[in-house]
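Everything below concerns the one structure shown next.
Every protein chain but one is kept in place in this view of the complex.
By written order: A and B. Residues from 1 in each chain.
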Amino acid sequence: MTSITLNNNDYKKEIKQKTAKPLLWIGLMSIVMFFAGLTSAVIVSKGTAVWETIHIPFAFAISTVFILLSSLTFYLAERSIKNNELAKAKVFVLSTLVLGLLFTVTQYLAWTDLYTNGVVWAGSESSAAGSYFYALTALHLLHLLGGLISLLVVSFKSIKEKYNAENLLGVQLSSTYWHFLTALWVYLYLFLIFIA
Amino acid sequence: MSATHHHHEEQDFLFKYIFSQDHKMISKQFLITGFLMGFIGMVMSTLFRLQLGFPGESFWIIDFLLGSWAENGVMAPDKYLALVTMHGTIMVFFLLTAGLSGTFSNLLIPLQIGARDMASGFLNMLSYWFFFVSSVIMLISLGVEGGAASAGWTIYPPLSALPQAIPGSGLGMTLWLISMAIFIASSLLGSLNYIVTILNLRTKGMTMTRMPLTIWAFLVTAILGVLSFPVLLSAALLLIFDRSFGTSFYLSDIYIGGQVLEHSGGSPILFEHLFWFLGHPEVYIVLLPALGITSEIVSTMSRKPIFGYRAMITSILAIAFLSVIVWGHHMFVTGMNPFLGAVFTFTTLLIAIPSAVKVFNYLTTLWKGNIIFSPAMLFSVGLVSTFISGGVTGLILGDSALDINVHDTYFVVGHFHIVMGLSAVFGMYAGVYHWFPKMFGKMMNNTIGYFHFWITIVTTYGIFFPMHFLGLAGVPRRYYTNSEFPLFDNMIDINEFITWCAIIAAFGQLLFAFNFLYSIFRGPKSSKNPWRANSLEWTTPVEHIHGNWPGEIPEVHRWPYDYSKVDENDNYVSGEDFIPQVVPLGPNEKDGGH
Partner (left out) sequence: MVALVAIVAVLLIVISAVQTLKIAELWAINKGKVIYEVTEKQNKTQALLMLVFLVAYFAFFAWQVWKWGDLMLPVSASEHGVVTDRLLNITYAFIIPVFVITHIFLFWFAFKYAYNPNRKAAFFSHSNKLELLWTIVPSIALTVLILFGLSSWNEIMTPVDSEKEHVLIEVQAQQFSWNARYAGTDGKLGRAGVEFIEGVNAMGIDIEDKNAKDDKVVRGEIHLPVGVPVQFVFRSIDVIHSAYMPHFRAQMNCVPGVKTQFNFVPTITTEEMRKITNNEEFNYVLLCNKICGAAHYNMQMDIIVESKEDYEKWLAEQKQFAEN
């Protein structure tokens, strides 16, 4: 009887294998709705108030390149683990981490650029358009911080060679989330260029 | 030796009752926290009913409970609004979202689909504790300087954004927002778990069309939650930014307290759009679980299959789909584009169709049944009644041309309290009476249950039905008193009548509280399947074990509504008037309602 009670580790693992990915996907759906709410707020605001056009800092273009590259390296890392090429995987995982950090830095640079051009976040000098600019990018970055933390865990574990072709659920979860953030960023970037 | 033993016991207690990851325990935690919050919400409503029924009169109880909010036993006008706001918030979110959905989704999903627990027990535990923390913060906000949030449960800015406009929009509002943000996290974690568990952990043979309607209702509710709560979070975040950092998402052209504010370019209407994009689905997040519970109970206690199982599923899905495209009907008089108003009228009235289908299916289920009136069944019948009584007035409110004159009057208050409030509360009571044996292994007392039901239905109709008349006389909601308008002088009789009903209703609920607590400790032991029901939860042992079934999880062979199934000779197929889902199909037997 013990083989089928909940306290059995095999059973727990089986449930985790079965449900971790769907849990993540539905979680992602709620994040999509969160940003859908915010971006539709932009559209509604644009329709009702005076709308200031904001020059998009070049640094955002650079961060787009970084995050796209990071998605590529993460994909390669996952593939290397699948093929049990663990040394290669380490390199790819670490470069993903570095690219992710570079993305963060370029976001910061973009904000300083905005600020020096007179686009402020709040107060009497602010406009709804500018505030949305900061809010959208900052909230994306907040979600990316979660991605970075999971990436740190993945890096640590792959350095210790904890993953292999049979055991890579953690990597898969982390990379799904990361690719999602990339897609989200690309969406926001295009949204900011064309709509806002 | 004894020290380690003691330590072990302490740990056991901690993990069994406090940080439990067992869905059955979490469900009880949700139930009890939800009931406590609901009780507080009910007391608040009784207090402001005293003010409305007897405006300006001094009451010892108001003085005693409200203290500095009520000088000489008469509540201050802005504290009246604080009470109204907190009553709405607590009832809608804490009792009827977390308390109802949290309790029964947690209890029934694993038990009825044949799973040992939720997909993630840990997330499930977090979901409860987030709920607990948000409840505590919400209660703390009652005691802070300036009082609790007072801008109505819909917290429309600028009123909710400016402490100059009403004292409750200071620290009280900040805590409200923090509490709701945590609440949303709790609700999302719960919903994630419910969806994934239902989709991935069904036992062998439990196809989607063999699931009890409760599970369908919980599934659709959870999906609605995942789609709409994040939008409320985004609305709340922008409000937090406006309040605390000086952005202008919602604020523009404001002159208050003798000065012009710096905010410009924002739109208060934007908040209403974002809020009601959650707000309307929220109505169904509250209602659908109650309808699911009722479907199950009406069928079981009529000893008859639910009529139109597939039509019931279709109408749940249709209601859910329509509910996300009707939010504009809360905003007909905000100056919205009249064409948009027309679209929202159209989608809103469409909801009447699946709702009507559900009602007629309930009626047909009762027809030619063999009905057992347990308290749960009484509350289910009551739910069908409230769902009709409150639903039909929706046709008036959903029609933009008619809404102009009844918008924000007591007509609305009567409508939504009956169709959403009472229906959901009745569904919750029905669920507790029905699954009490499953939760606590004891039976509740029927006689007290009967008294509880009849007192409740009579008095609550006595509260909310006359409100339609107030509304048609043009009395606005959220008025501290109607005595400032000669126009409303004759309404005092109605208000007094309502208040008396509210007082009796509140005392009636004490019967339930007593029955509930008494039965947990001293109630008679229940048998394994007291209602002789088909669904899987009644195949588990009365004593709770982690993992639900001591042996293998049983396999499912049929839909859950084989009640009173007879063969060609008019004999019961199984010899009894029910056939549990685990019984294999006979050689000539067809599954489901075919």
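Everything that follows uses one rule, which is that a contact is a pair of C-beta atoms (placed from the backbone, for glycine too) under 8 Å apart; a residue touches a chain by one contact, two chains touch by 3 or more.
Remember, predicted model here, so these are calculated numbers, not experimental data.
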Full-complex contact with the absent chain, from B:199, B:240, B:317 or B:448: B:448
Only one of B:13, B:122 or B:514 touches the unshown chain, namely B:514
For the chain that's not shown, point to the residue among B:199, B:240, B:388 or B:583 touching it. B:388
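As a convention for this text, only the chains that are shown with their structure count from here on.
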Per the touch rule above, subunit B residues touching subunit A in the complex are 116-117, 119-120, 123, 188, 191-193, 195-197, 199-201, 226-231, 233-235, 237-238, 241, 245-249, 252, 262, 264-267, 269-270, 273-274, 277, 546-547, 550-553
Can you list the subunit A residues touching subunit B in their complex? 1, 4-7, 11, 15, 18-19, 22-23, 26-27, 29-31, 33-38, 40-41, 44-45, 48-50, 121-124, 126-128, 131-132, 135, 139
